Structure formats: C-alpha cells, structure tokens
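Before I ask anything, let me first share the structure, which is written out below as structure tokens.
Here the complex is missing one protein chain, while the rest keep their positions.
Here is subunit A:
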Amino acid sequence: MITVNGIHVAFGRGTPLEKHALRGVDLTIPEGQFVTVIGSNGAGKSTFLGALAGDVIAEEGRIAIDGVDVTRWATPKRASLVARVFQDPMVGSCTALTIEENMALAAARGRRRGLGSALRGDRRRHFRERIAELGLGLENRLHDRMGLLSGGQRQAVSLLMATLAGSKILLLDEHTAALDPGTAEFVLGLTRRIVEENRLTTLMVTHSMRQALDYGDRTVMLHEGRIVLDVSGEQRAGLDVPHLLALFAKQRGGEDITDDSLLIG
C-alpha cells in the first residue's frame, strides 16, 4: 500500500527558473491496485514517480509505503520496497554488463551484498528459468551483453528484473514510450501478466490516454502538480478517450484542449 499525503516538490527554489512541480498531491493506493497516471507535458507525472522512488525528496508532506514512512529515504534505501522500469531502456539496465549480471544485480535489491559469487550455479539456473518465461529465447543468451538486446527485449528483461527481489510495488515511468507500437503492445501485455501473477501494487505513468484506460484498474490525471481526476470501477469502465478529454477540460475550467496536447511528451 502506498499513502501519499500533501507532498510538495519544487526545483530551483529561489531562482528565476523555479518550478513548483508538485503542489500538494494526496493519493492512497491499496495493495494490489494498478493505477495509471496521465497528464500533459510538465504536469508532474515523472516528478511524482520520482518522489515515490526517492529520486526527488518531497519538501512537504509524507509518503508511506506499507505503513513505513519513507519520506526522507534516498533511492537505494527505497529500492528495498520499490521496483522500477525506466522510460529509456539504456537507463534501466547496465548495457556493458551481461544479461545474467543485470539480473543478479536486481535479484540482490534490498539485500546486503556480500563477497559471495554473484552468479552461483543455482542462481544461474533460476535466472535461466525465469527469463525463459518471457518466451523471447533469451535463455540461451544469458552471457550476452545487455547492450546487444533490442529496446523491447531490454524492457521485457527490465520488467522481469523488477520481480526478482520480491518487492510488492512496481513503478513504470512511460516504459513503452521509446518503443515502436508493436513492441509497446507486447511489453504492455507482459506488464499486465507480470503484475497479475505477482499481485503487484503498480503505478504506470503513460503519455497515452488509450493505454491509461485499457490497462490497470484506476486512472489518475495530474495537471500543474495536482491530481485533477481520479476514476476507478464502473465510472472508469464507462469512460472513453473523448470523455476523459471532456472531464479534463472541465477540470481546467472549460478550456478547450485536444488529445494531441496530452499525447505529446
């Protein structure tokens, strides 16, 4: 479970470029819920995800994960509770290390890393079994460098890596934005499967309203650092992209906007 109470984040305080990215966000995500987050460019989606992951520390407010106050925890400490997949496949993995080394790195998340071998026989076997589940034939390429994989393959492995350490919370930061539509579809399908199989509490930031409604069971819209829309259940089931746009426009005081301005970024 994730509980966020009135968090504020600002960049460049006291400079002419000051940006108040989050202005009092409240959100409670019960265990096992899959929330999609949308919003226009600069709405604060990525900052919100960063605040949950520990990349940005909230100036005000409180963040609790499974009842533990993590507001002041830095990224490495929070990693014991939270798994992450980045937008850029290059950022989310070590391209110079092999696939199995990347997996070993992820499998030790939240544990003390000792001087024992990172790739013992039993662990190798476990990695081979797990990566075979992806159905990409990567089980025979464990010694290949991560950099040799395509973007889609790398995101698929990143998703798998997110489940290796057994944390219950998954943060997805536009993890299909850098992929072509077909590959994005595959990675999203895999995401759904992994989330369901592991019963993960998931937060997925996306730039696509379509994806936001098709995946998960709750959708949250951010605008100018605030949550302006929060739909789930039947209300959400009856929604389509045009409805969402209309709702969004209403929130903004009747301003007319197009899907494009939300899609971009």
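Quick note on the criterion: a contact is a pair of C-beta atoms (placed from the backbone, for glycine too) under 8 Å apart; a residue touches a chain by one contact, two chains touch by 3 or more; residues count from 1.
The rule is short, and it goes like this: contacts and distances are computed from a predicted model.
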UniProt name of the unshown chain, from "Anti-sigma regulatory factor", "Putative ABC transport system permease protein", "Stage V sporulation protein AC" or "FecR protein domain-containing protein"?
"Putative ABC transport system permease protein"
Which is it among A:37, A:106 or A:134 that touches the chain not included here?
A:106
Touching the hidden chain, out of A:5, A:33 or A:75, is A:75
Contact footprint on subunit A, counting only the chain that is left out
53, 74-77, 79-80, 84, 86, 91-98, 101, 104-106, 108-111, 113-119, 145, 161, 165
